[in-house]
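All protein chains but one are shown at their positions in the complex.
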Amino acid sequence: MVALKMNESEPTIFIVDDDEAVRDSLMLLFQSVGMNARAFESGEAFLDQFSMDTPGCLVLDIRMPGMSGLELQNKLNAMHCILPIIFITGHGDIPMAVKAVQSGAIDFIQKPFRDQDLLDRINDAIRLDITHRQELTQTQQIKDKLATLTKREYEIIMLVVDGCANKVIASDLNLSQRTVELHRSHAMQKMGAKSLAHIIRMIVNIN
Amino acid sequence: MTRKLDDKSTTLNNMTQKQIAIVNTNKNTPSALKSLLSDLGYGVECYTQVSTLIEITKTHPTDVIIIESDIANDAGLNLVKTFNQLVTPIPTILLTDNGDLLSAVEAMKFGALNYIEKPIADSALAKIVHQACS
Partner (left out) sequence: MTGDSVSKPSHHSNKMSKTKNSSKAQLDALIDAAVDAIIIADDKGCIELFSRSAEKIFGYTQGELIGKNLSSIMPPPYREAHNSYMNNYSETRQPKIIGIGRLVTAQRKDGSVFPIELSVGETIESDKVQYIGIIRDVSERVAIEREKERLLKKNQAILASISDLILELDSNNNITWANQKALVFFGSSLLNSPFSTIFNNTLIPDTSLAEKKKTHKNATSINFNDTPLTTFENIDQWHLNQSGQECLLDWHCQKIKSEQGNPSGMIAVARDKTADYKAHLNLQKAESEAREHRDKLAHVTRLSTLGEMAAGIAHEVNQPLTAISTYAQACHRLLRLSNTKTEVVIETLQKISHQAQRAGDIIHRMRKFVKYKSSMLEKVDVNELISEVLRLTDSDIDRNNIELKHTFFENAVFVSVDPVQIQQVVLNLIRNGIESINANTEPHNTRTINLQTSNIQTIDLQRKHLGAREIEVSVSDSGGGVNKETIGELFNPFFTTKSTGLGMGLSICQSIITAHHGEIKYSPNPKGGAIFSFTLPIALELDNGGVENE
């Protein structure tokens, strides 16, 4: 039912666990706190059905027949999927936990867990994901705007950000100061930059 | 006196030799680790006082810090945090013989490079240290 209401923009908790009872109980828990969740019985099923665009987090069992949790993590990393992963494991295998965190897992929780602990971490993860995605979106927007600049405009904006005065730029590029001012103004308009400080922040951001 | 000599030798080899600090607050445990790593060509210093270690690392370049056994608990975790928050963080490896999942995960989240349960094969340890130094 929860899955049906799912909206791509609404944060979703993805559950991947081979144990039906564990999946079912987690679904009920998330339902009880009004969170959006979807459960998958295997890493393969998850890869088939999930969308990279859906924000949220992944609650992943580490030991599963077929694709293990760590294998799924590696696959997602290879796909540059940024979905935060919280591993849940029934077995305190330290090397696995170390590996999981080394590979970017944000947490590794032992089963059974206190519901509040899990929910807190999930909330943290979702917040983190949303922030990440926003950052990514902003970076992308800046990159998109940068792409609309002409070669000359781009050249001049980069020198502006580097702190060069119009006069210096004109002499460097062997242009009239007026031409430099014109390109600069067009570029600032295209980038939607309100001030010099603003454009500097944008460029630093994408780097 | 010995400290000075050690410091000198450390300095002498500084250019080529990777420096490893081992901290083990259990004074009674002679570190087999020290001889293993020395044999592998690393410059190795052992510390039993956490405060001494922190002081020394301020002035002497250290490539890897190995936090051994009994302090792979809260104190160990704090050390991990401390060295990870330096302007130039120093990689830390925890080596324990009574590890638990919780502290492993905490240590890793605090930025430890690795968390190893003893016993570990010398070759495996050598590999981990090598990776940590490069």
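Lettered A and B in written order, each chain numbered from 1.
What we mean here is this: a contact is a pair of C-beta atoms (placed from the backbone, for glycine too) under 8 Å apart; a residue touches a chain by one contact, two chains touch by 3 or more.
Predicted model, so just to flag it, every value in this text is computed and none were measured.
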Contacts of the hidden chain among displayed chains: A
Candidate in contact with the missing chain, chosen from A:Ser9, A:Gln31, A:Asn77 or A:Thr131: A:Gln31
Footprint left on subunit A by the chain that the document does not show: 18-19, 21-22, 24-26, 28-29, 31-33, 63-66, 88, 90-91, 93, 111-115
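To be clear about the criterion, only the chains that are shown with their structure count from here on.
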Separation of mean Cα positions, subunit B and subunit A [Å, integer]: 34
Complex interface listing, subunit B residues touching subunit A: 99-102, 104-105, 108-109, 114-117
Subunit B-facing residues of subunit A, complex: 89, 92-95, 97-98, 101-102, 106-108, 110
